[in-house]
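The other protein chains are all here in position, but one chain of the complex has been omitted.
Our next item is chain A:
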């Protein structure tokens, strides 16, 4: 593994550890419902501070079940991940294409795959 890939893997590993440690250490055990969303907790806090508060508007569309909701969240993440992968894939492909074109223009010495074409100077072929 190159040094670059090692650093990138370590970064990912640190993110995974940060997410997994609270679960493994049971940091949610003191709660009735461990690991609920902070957004939901804030709603609970609002009703504690102001018990008579009634939301005056409700969502136009609500996912009918937790399954549909998680599907839509997965869709959101998938769209984002798809676009990101497209970007990096395209960049990598373009860079490799450019390198190959440069290698071919620069002569077969730097491009082994161009060798069968012959060892002569590429400009000489035109004559």
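Please note the rule applied: contacts are C-beta pairs under 8 Å (C-beta built on N, C-alpha and C of every residue); 3 or more make two chains touch, one makes a residue touch a chain; residues count from 1.
Keep in mind that, in the parts below, contacts and distances are computed from a predicted model.
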item	value
Chain not present in the shown complex, as UniProt names it (candidates "Monovalent cation/H+ antiporter complex subunit F", "Cobalt transport protein CbiM", "Peptidase" or "NADH-quinone oxidoreductase subunit N")	"Cobalt transport protein CbiM"
Contacts of chain A with the absent chain, listed as residue ranges	4, 7-8, 11-12, 14-15, 18-19, 22-23, 27-31, 34-39, 41-43, 45-46, 49-50, 53, 55-63, 69, 72-74, 76-77, 79-84, 87-88, 90-92, 95
